[in-house]
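Input: one structure, supplied below.
Heads up, one of the protein chains got dropped from this complex, but the rest are sitting where they should.
And then chain A:
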Amino acid sequence: MEKGKGIMGSGRRWAVDFSDNSTAPSSRDIPDPPGFARASVDQDDSTVSRQKKDAESNWKAQKAWEVAQAPFKNLLMMGFMMWMAGNTVHLFSIGITFSALWQPISALQGVGKVFEPYKDNKVDLLGPKLLFIALNLGGLALGVWKLNTLGLLPTHASDWVSSLPPAQEVEYSGGGIPL
């Protein structure tokens, strides 16, 4: 991209002007080739572009749904990986779990970006977005569930009392065998 820009900028050597000035009557010094009917082109132009646009938006909507469903595959793979990793705390299982947590979170952060190419006035992106978010949340939930099965979530009473200092005693007593 940059290279192109650079060339277009200062170092221009030659240029092609693609502007269609054929309709301008003043430039019509060259006669149309035989069999060329200018009028028919002009007539069909709007319907063709509408059709094109429709196809594109359809395609975009389809694509958006596809993108929205993509995390599902991920989810299945994650689930398989987690099953493989087992329930003991290990470097491997911890790694899997944290990646399972990180992926949905990063995906959720970039929801807008993911659907940026499919942004269109006519395309309703809410459905795909919601699906995408839901699936990622599902992934997140899976990760959290895994975290819990690994015993890394403070869901037990023991997690909250294990650092409690001993209670103060009101009375104090000392003594022993006389010196």
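Just so we're on the same page, contacts are C-beta pairs under 8 Å (C-beta built on N, C-alpha and C of every residue); 3 or more make two chains touch, one makes a residue touch a chain; residues count from 1.
In this text, contacts and distances are computed from a predicted model.
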Practice task
Have a look at "ER membrane protein complex subunit 1", "EKC/KEOPS complex subunit CGI121", "Embigin" or "Very long-chain specific acyl-CoA dehydrogenase, mitochondrial" and point out the UniProt protein name belonging to the hidden chain.
Solution key: "ER membrane protein complex subunit 1"
Fill in the blank from the handout: Note that chain A touches the chain not displayed via residues 89, 150-179
